[in-house]
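The complex appears here minus one protein chain, its other protein chains still in place.
And now, subunit A:
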Amino acid sequence: MRILGLAGRRLAASIPTLILILIGVFLLLQFAPGDTVDAMMAQMGGGDAATAKELRRFYGLDLSVTAQLGNYLWRLVRFDLGFSSIYGKPVATVIAERLPATILLMTASLSFAFFFGLILGVVAARGVNKWPDTIISSLGLIFYATPSFWFGLMAIVVFSVYLQWLPAGGLEDITVAQTGIWRTIDIAKHLVLPTLTLGLIFLAIYLRIMRASMLEVLNLDFVRTARAKGLDETSVVVRHVLRNALLPMVTLIGLQAGTMLGGSVVVESVFSLPGLGRLAYESVIQRDLNTLLGIIFVSALLVILVNFFVDILYARLDPRISTEG
């Protein structure tokens, strides 16, 4: 119950932040020259001024900025995200269509990065300054330094163009209709390269953090005590060190959920995935304010949700946290 109370307080505290972010983005976008009707004209390849005027009235763009913002917030209070001018559908529907791809990609990349980061970090820490550590640390540095769009394109060139093992893009193969398990396998195949591309940079971070925190915990007194008791090295690492070393890793998940959403813009573009990242980019280009604000709202909710779980996990790993809260 205490954990839930803690989490509830956290949630309540994030609401004002959310509203401030939405207002900030709304105002920031007003500074960009042009509105959605200009973007529409660019797409149409021309049009007359009377049409433009009529479209502005239709989308409510002829109102003052404060009136537009007021309208938006008032709709938000009633859980209405508004209407998307690029897609001609309610924003909530547009986002709901894009959310699964992003959540799939994020979950896959985070799990991949976390799991392999943890293992490689432990291996590196156990063999510190020996060859496994050197290899792993150098690899980590390379992954960290490689821009993800470049890595993505190279992965496509190698695995799709030359070896023809994996598809070069898209979420699933649409030329053949598939159902059930075959569709799942097909989607999984399409997700391998994007997951690697998005996950590697995070893997590098997790690996370094895990290595550092393992090294730190390995030098603490209770580890020496455990060893002195005659425990074998494996149980020392698993039972005593790992649990304590995991705390900074878990913190990082919460922090990186947001970063990952940002990184997904690039990966979704390179692999033509229908996710939120690309939708956000597109809405900026098309000046589709409603959709952009909707995405920010939903991403903020996502980040809050991830942090909520991190908080709970924290309390499980270190009971002191929930009692202090």
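Couple of notes before you dig in:
The rule is simple: a residue touches a chain if its C-beta (ideal position, glycine included) is under 8 Å from a C-beta of that chain, and two chains touch if they have at least 3 such contacts; residues count from 1.
As a working rule, contacts and distances are computed from a predicted model.
Protein name for the hidden chain, per its UniProt entry and selected from "Electron transfer flavoprotein subunit beta", "Lactate utilization protein B", "Proline iminopeptidase" or "ABC transporter substrate-binding protein": "ABC transporter substrate-binding protein".
Considering A:30, A:43 or A:184, the position touching the chain not shown turns out to be A:43 (whole complex). Per the touch definition above, the residue from A:22, A:156 or A:191 contacting the chain not shown is A:156.
Residue in contact with the omitted chain (choice from A:171, A:253 or A:292): A:171.
Although one chain is not displayed, subunit A still touches it through residues 32-36, 38-53, 58, 85-88, 94, 97-98, 101, 153, 156-157, 160-161, 164, 167-171, 174-175, 269-275, 278-279, 282, 284-287.
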